[in-house]
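Just one protein chain is left out here, and the rest sit where they should.
Here is chain A:
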Amino acid sequence: MTAVVDTPRLTAPQPRGGVVQSVGDSLVVAKRNLIRMMRIPEMIIFGLIQPIMFVVLFSYVFGGSVSIGGSLDPKGYREFLMAGIFAQTVTFATAGAGAGIADDMHKGLIDRFRSLPMARGAVLTGRTLADLVQTALTVVVLAIVGLLVGWRVHHGIPKALGAFALLLLLGYAFSWIGALIGLSVRTPEAATSGGLIWLFPVTFVSNAFVATSGMTPWLRHVAEWNPFSATVQACRDLFGNPGVVPSNAWPMQHPVIASLIWSLVIIVVFRTLAVRKYRSATA
């Protein structure tokens, strides 16, 4: 090994700063995370098995027992169910983001990144962007499974695409919650379980799997204002699926706008908290 090092000099280019650098750095980190995902295909496969299992279990176990719009037709329940499963699946991206970032902390990679002259939020933005790609892939597979069990889109492709866009935005917003969890826990294992546990009440105390009209008033109130319910309601509306329950709650009356607002608020709040946490992160 000869001449390993050139004469030391300040060769690092002057950072461009601003949005240009932020976007550039985020894309570099996103690329890194996508390469990782492709080299660990198990992660993607496990990520697909769970929602598919939920579709099959719910359709055949609950279908026929749950009344949707006064009908016990299992086909109706399957149509009702898909929006809920889609929304639940995209929120589970939280656990992936959390575990990934906790793992980077644990291995000392976050230290490496923090010692580089890169944009502050780029490590986290890159991670959440890569998760968004994975979420999109999962949603595509899930749509195919949905079509196989009898789910259909009734209001045309453009509206359906609008629904998918709302779903991806919700998933992206939740991955920022995951990022904050990942930075706050000590081990990747804790991030995985800590990223999942609270999602169960959030996704079940909602309109995802049963109609809110059957809930006790206070629970119904919580469910209807649940950010998650707004997206589910918006998807049913846009897909033309049954189960859009009339309600006095504003988010249920304007689900598309409510879904957008909720997701954007979550992104702004949790991105701010996560980036602040990142700046003082300690392995």
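Brief remarks follow.
Keep this in mind: a contact is a pair of C-beta atoms (placed from the backbone, for glycine too) under 8 Å apart; a residue touches a chain by one contact, two chains touch by 3 or more; residues count from 1.
Quick note on the criterion: contacts and distances are computed from a predicted model.
One chain of this complex is left out of the view, and of "Amino acid ABC transporter membrane protein 2 (PAAT family)", "Isoquinoline 1-oxidoreductase alpha subunit", "Aspartate carbamoyltransferase" or "ATP-binding cassette domain-containing protein", the protein name its UniProt record gives is "ATP-binding cassette domain-containing protein".
Only one of A:M118, A:L168 or A:V210 touches the chain withheld from this view, namely A:M118.
Across A:V23, A:I40 or A:A165, the residue that sits in touch with the chain not pictured is A:I40. The missing chain, though absent from the display, is touched by one residue of A:P15, A:G156 or A:G214; that residue is A:P15. For chain A, the residues touching the absent chain in the complete assembly are 1-16, 21, 24-25, 28-29, 31-32, 35-36, 39-40, 107-109, 111-118, 122, 280, 282.
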